[in-house]
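One chain of protein is taken out of this complex; the other chains stay put.
A and B are the chain letters, set down in written order, and residue numbers restart from 1 in every chain.
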Amino acid sequence: MKPLALNLALALLALALFLASLAVGPAELGVSESVRGLFAGGGEAAAIIMREIRLPRALLGLSIGFTLGMAGAVLQGFLRNPLAEPGIIGVSAMAAFGAVAVFYSGLAGSALYALPAGALTGALAAVLLLMALAARNGSTLTLILAGVALSSLAGALTALVLNLSPNPFASYEIIFWLLGSLKDRSIAHVWLALPLMAAGWLLIALSARAIDALSLGEEAAASLGIHMARTRFLIVAGVALGVGAATAVAGTIGFVGLVVPHLIRPLTTRMPSRLLLPAGLGGAALLLAADVAVRLVLPAGELNVGVLTALIGAPFFLWLVVRARREVF
Amino acid sequence: MSEKAAPSRFPSPLRGGWTAAKGGRTGGVLSAVLNAYLPRLRRTLRSGASLWLLRSHLPLKGGDRASVLPAALLTLATLTAPAGAQPPARVMSLNVCTDQLAMALAAPGQLVSVSFLAREPDLSPLHREAERYPVNRGMAEDVFLARPDLVVTGTYTLHNTTQLLKRLGFRVEEFSFVQTLDTIPRDIRRMGKLLGREEEAEAMAAEFEAGLAEVEASQCGPRPTALAYEQNGVALGKGTLADSVLTAAGFKNLATEEGVEGMAPFPLELVVEKKPDIVIVPGSKGDAPSLGAFVPRHPALRALPATRIGAFVPRGSWSCGGPAVLEAVKALNALRQEIASCEASP
């Protein structure tokens, strides 16, 4: 498929699902009512529902999905590892732990900005650790095992911090942090996370040439003029910013960054840089679709979207593990 | 008793179980997930944990645990013979709601300890009184050490502790948590009888009934709509204490109108669509941070031009079915008169 056609098709798909996300909700608004609400403003119920509830949710679905898809694609490219993904290698879990540690300790009162501050720190620590490990021993197994250990540790620490919180409700929020959700976010969350994620996209995009060259290994890449330290910085910082900010407002949403690059890679030249944009768009489409689905399947007691992505992603991951033993992607 | 039917101001897993859940939860992530999704399984796990705690934490310094436990059980059996006509001398309350009744009615020295939640201002109207009592964590071993003649607690709450204590021969009286304004005078009288303080209880119950009747008599005309909206967007619907309070104070409960039974998630969008006249949210004073607290403070609610949002009821006053609930009824009635005065619409 021609890159332009592919990107266009995925962008249209994401747009359609973005609109679907705006259209779905417990308040049954008609199409014209929704459109008017979205653009007219004012104190009408439809306007408040569209602008304060559904629009932030759809925007977060779009941008977080884009971030996760792109982060998965860049990590796979950089580590030359088809199983790399922010969730699997423990970056999301560490980001969640960071957010939880800063927020629930009350260090910053109950200010929202405590969430990304903590999440970015956690994500950064995770990516640095994994890169150090991957640099010493580049095998898939090492990375996945390190990710498993990191995820479990971060999950346990998250549970610990939440249990120690004096707020009796806090310990029930573990679900959100382990299996994220986009429910009841506000536009404040969008402003908090979107600039950070956008900065992450930019840094990741700047590493495009490097990940192409890295298809041939680090030595060949360096001989092609790729500055490895700079590349590492771009990807560490880009993934930490993007995944950290995404996790801060939506909890851990796993497998989007794994599933999407794999589904889309066969439609590209398989050149890692050519996968970044389509994987981002595909990630946005997948997360929006999952978020629409959770609202349709259980409208009242709404399922966390992280549950759904895990339900799709985990079997996919297993299938990949089996396939990875025989094939190169 | 189903989780949803537990009509309390707080999600029933919390109210019912968080004391024990906090103490007994050891398995990290997995058990956290199980805790949230599978309350029944959790109860099973917890009973295992309680038994384990009882066995391993008996205060037997230097003694042989294996041989002392049966001996201790024997002693207990003789200690807790039926109390007869004598009022119990040592009473222990394991639940924040029985705490309120017990503190209000017990004779000096009669109440040995109250639950540690009794000191929480958000949950316990008598939190100041609670400072004067030792507190317990609601564990079987607390009870075992204190050796009370009577244990009062809630149904649901610490369910397995209750079973265990009964098996060990303690006298345990449970108070139902299906509480409404109607059940309060009954519970006051029952607590009075259990404590041998019938006169005090009768006076308190009568005062409560009179105060309530006065408020109900002042009601009139169309009722404004109200929604009690808790952390994480959980609403208090039909059968809850809050529902009966709202009705008595002259409001229509939006959650009940929309078919919510007990406590259930209530979509933010529906709140905006239905535009209740008031939304009662938890007070945020001094709370440790939680994400759930953001939902009742969502900008979408604040954007509703004609809706009043606030705590409105005195702190902790309607978290338990006790005499303090009357304060909540009165506060909401005053608000209702302000919104739609009965004098203006005869």
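Heads up, the rule we're going with is that a contact is a pair of C-beta atoms (placed from the backbone, for glycine too) under 8 Å apart; a residue touches a chain by one contact, two chains touch by 3 or more.
Operating definition for what follows: contacts and distances are computed from a predicted model.
One chain of the assembly is not displayed; among "Urease accessory protein UreF", "Ring-1,2-phenylacetyl-CoA epoxidase subunit PaaA", "Sarcosine oxidase subunit gamma" or "ABC transporter ATP-binding protein", its UniProt protein name is "ABC transporter ATP-binding protein". Across the entire complex, contacts from the unshown chain go to A. For the chain left out of this panel, the touching residue among A:13, A:198 or A:271 is A:271. Residue A:217 is the one among A:195, A:217, A:299 or A:315 that touches the chain missing from this view. Where chain A meets the omitted chain, the residues involved are 77, 80, 208-209, 212-217, 219-220, 222-227, 265, 269-273, 328-329.
Assume only the chains that are shown with their structure count from here on.
Centre to centre, using the average C-alpha position, chain A and chain B are separated by 40 Å.
For chain B in complex with chain A, the touching residues are 10-11, 13-14, 18, 21-22, 25, 28-29, 32-33, 36, 231-233, 264-265, 267-270, 272-273, 275, 284, 287-295, 298-300, 303-305. The residues of chain A lying in touch with chain B in their complex are 25-27, 43, 45, 48-49, 52-54, 103-104, 106, 109-110, 112, 114, 152, 155-156, 158-160, 162-163, 165-176, 178, 184, 186-188, 300-302.
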